[in-house]
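Complex shown without one protein chain; remaining protein chains in place.
Let's look at chain A:
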């Protein structure tokens, strides 16, 4: 007697078009910013905004892979820090070093993701704890490597991705390389999560790992791959952030929770099974827009943290409530 819902809820469900409210939220926030600061409507205004949000957006889309698989990746912020510190230490002002440093950093990122995935899959350490441990470890490594104070600089070839703008572009006047990266990597991550077998299996593993295993899904391999994707995007985000903001010892801290917040605003299901790359990128835009608004209102950094925390709790509570109401 408990197994049947039959046609009734289905009919109601179908009449509502699937439209993610995060897109409305982004538009509303941007409009609010333009009202308060008309300069934002100019290309330099919104392009700089996009440039600022790129690192978080790419990072969030990568972290989403782990969230969809049913886990958390708290190590991404420390991977960003390590990328920036490590690159600056290795570069020693040699412009040509960029061409081997970025691949090397991606390699380090892949190893970190692999270790995260192996620890979670085979040692059965909950991902929250495993990646928290990794976060502390990598922050320590970065600290030791730099000797406590940032030394060295990132060459312009490295900073190209985060800082350089293509100018004299018709209509939009300028086009930051970061924005090209945002669209490029965003498209690749979208393709991976929504158009490949890997993406569908990731959803299945996050939805019901037991059912996925009995359906023949290589659960461990899929989970590990998610952590590798997440770590690789963290390296890319680190390269872009380092390029834009330069070197500092705690440059990536706090990004792990911002990424999770962005995914949740975008409607991702914490504990797995559901999430969208475009909506997560929109979630990152929304989060950054909120910060911009707070800035315009003259509110300082501590308020940002309070707001971010409340959003995370509120978004999860809302999503849980909606899920309870709409089905079992």
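Everything below uses one rule, namely that contacts are C-beta pairs under 8 Å (C-beta built on N, C-alpha and C of every residue); 3 or more make two chains touch, one makes a residue touch a chain; residues count from 1.
In this section, contacts and distances are computed from a predicted model.
The subunit not displayed here is recorded in UniProt as "Ribose transport system ATP-binding protein", chosen from "Multifunctional fusion protein", "Ribose transport system ATP-binding protein", "Thiol reductant ABC exporter subunit CydD" or "Sodium-panthothenate symporter protein". One of A:187, A:215 or A:306 touches the chain omitted from the figure, and that residue is A:215. Only one of the listed residues, A:204, A:247 or A:315, touches the absent chain: A:204. Mapped onto chain A, the footprint of the missing chain covers residues 1-6, 8-11, 13-14, 192, 195-201, 203-204, 207-208, 210-218, 221-222, 225, 269, 273-274, 327-328.
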